[in-house]
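A short write-up of the structure that comes next.
A single protein chain has been omitted; all remaining protein chains appear in their positions.
For reference, chains read A, B and C in written order, and residue numbers begin at 1 within each chain.
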């Protein structure tokens, strides 16, 4: 904003949408004449965030990540959406928002945490990073990074999964897609190396999980680290719409509610 | 849910995501082997809701609609997201949810209202609808529908726009895309006819607005009428991520806040 | 807002909070010197909405209603809050908001619906309402109102309860408190009469439920009908804080989640 000296109202600069009586402009392009029908939705989402038109390989990696993150069945977020819809069917937006509010540190946060963890390590070694094919160099950096995390008693995000204990099926597929499209950058290389070296430090082998590889892939696309969680939320919005549609056709929110309420058991408060 | 007679826990059927130690299944397909990298994000979103794999023409219309609805600049929803991020930068999910909560009856609701309005008219005339090329037939149906709405003092959703008073530039483009892809169905045909005949009833010519044509197009794709608002919300999620990214780079939420707070003027309560 | 002719920024009038370097003013009173420690929280909440200082009897009725609505155990809203906290423990505000989003038409909406239903009937008979002690007069009005609802196939809000099938224990207590404090007004009188006469129309006796009597009581306090749901939400905020505190001490969100996820059963999509 610029506060003009003369007391006029402030001006609000933006590079996103503006419109006048005849045209709607988005990102500097004519929405109707240049974007609708010519730009995919994933492409536009990426473009809106980076404010730079993505090239097709970036879009392919980005959409692959969104597909990977869209739905995992009866997660807490899906249940929150279904229970909220049960209780307030008048507000689809509220049911959707309730589900997205679970996209925090625990169930959806790994994507952002993993991207941020890798980014921090890369930033600390800026100018001294291994070359693309120098696996040994990436392994040394990964070893140092995992050791430092362990010394600070921090978890290494992206390692391990409650269900996929040996191998997360999404991980090799996403790595291959990034490679094919020329977007396997330093975050993914370091993440792969973490996958190779961490047993030396942690004493056991954990799989690189899908949420973590998604975070690394998004970071390699140059997306803002402080917004990586947001892409998991965009993906999950599609999944939650799927849950709402299924709930409309064959509701089970009431059954979830009753399965808890009917098995409630009163216990005396600790303070009484 | 099935409540088994033997007191066992209930079963929860779903056609969305399930997983076991080695595989993740979504919509009956192997997520890693069949979907990631082979399915676009818009395609998956459509599939998640209909639980039927869309064909390419449907995806093109669907993505065109999402692109049309993604962002309109400093809307109330975008401002709510930016102000919430200002106040709680610790929670990207909260800022996003706050924006989506504005996707209700007024600013984003036209899409759903228009789809529902047209759907109701079509359902009432089921079995007696005009043929695809029978413009005169659609005009008669539209005339009857607009007259009925006026008689009940209901607004015709999708007519008029506060900014695009003569013509909404999105409307002809979306109609052409639906036609090209073979998905200009009865909702869009009736909507077009409403555009032709309403001046006879209302006494003035209003443009068919973009949100309305989006609702008609989504309804023609067979999407659940009670969830049309949800697709506007999916599209807007991408737009709100754009606003959050811009707010992170060049914040203006504080300026919006101060422009109101500094111009607050106390007035005595009416009840005192 | 006033848009000054000279292009100056708009002014925003309010009777709520304003402040300068030395004082904070709320509702025209010095917050620190006149309100903190001298005004109860329920009193202030009532005052903030009506912008008229309530008298003690009003506060007693209002707080009785809030106490009645604060918690009902493992409701869908409480479950949404607990599941969201499980998934995003970094955001207490998100968990609370997720719970409140269930405060819609179905589980919390009866309060508002009942107040609105009674208000509509009273408004239609304005100037011709029975006297306070004219029970027969109220019965006639109630009969007419219930008959009209039945003729339009509308439900009478506030009648019946899924658990308290004979008698809701809150109803007589709340009626007595309103009476004792001189605030049993036309909404409560009409509601009582609905309780007496509805079996004549509906053919069976249903209890007046607690949510309904709360709506009638709030309407008799002169609160805005279009905001009655908001008071149920204020009450429920306290209940949800109780659930969050209990979840922090003895979590059960994970168990709710697993009880669903482990009993998921894949069924083929209808469209495949």
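In this section, a residue touches a chain if its C-beta (ideal position, glycine included) is under 8 Å from a C-beta of that chain, and two chains touch if they have at least 3 such contacts.
Since the model is a prediction, treat every value here as computed from it, not as a measurement.
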item	value
Sole contact to the chain not displayed, among C:33, C:182, C:199 or C:270	C:33
Given B:65, B:98, B:146 or B:175, the one touching the chain that is not displayed	B:98
Of A:39, A:77 or A:91, the residue in touch with the unshown chain	A:91
Contact footprint on chain B, counting only the chain that is left out	7-10, 73-77, 79-80, 83-84, 86-91, 94-95, 97-98, 101-109, 249, 253, 256-257, 259-261, 264, 270
Contact set of chain A toward the excluded chain (per top definition)	9-15, 18, 25, 27-28, 50-53, 88, 90-91, 93-94, 97, 101, 259-260, 263-272
Touching residues (missing chain, whole complex) on chain C	1, 3, 9-10, 12-24, 26, 30-33, 35-37, 39-42, 44-45, 48-51, 60, 62-64, 66-68, 70-74, 91-94, 96-98, 100-104, 108, 163-167, 169-170, 172-174, 176-177, 210, 224, 226-227, 229-231, 233-235, 237-239, 241-246, 248, 250, 252, 255-256, 259
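Assume only the chains that are shown with their structure count from here on.
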item	value
Turning angle required so that chain B lies on chain C, C-alpha fit (0 to 180°, nearest 5)	180
Copies chain A and chain B touch via same or different residues, half shared test	same
Mean-CA-position distance for chain C and chain A (Å)	37
Chain B-chain C separation of Cα centroids, rounded to whole Å	30
Chain B, residues touching no fewer than two other chains	9-10, 12-15, 18, 50-51, 91, 93-94, 97, 101, 259
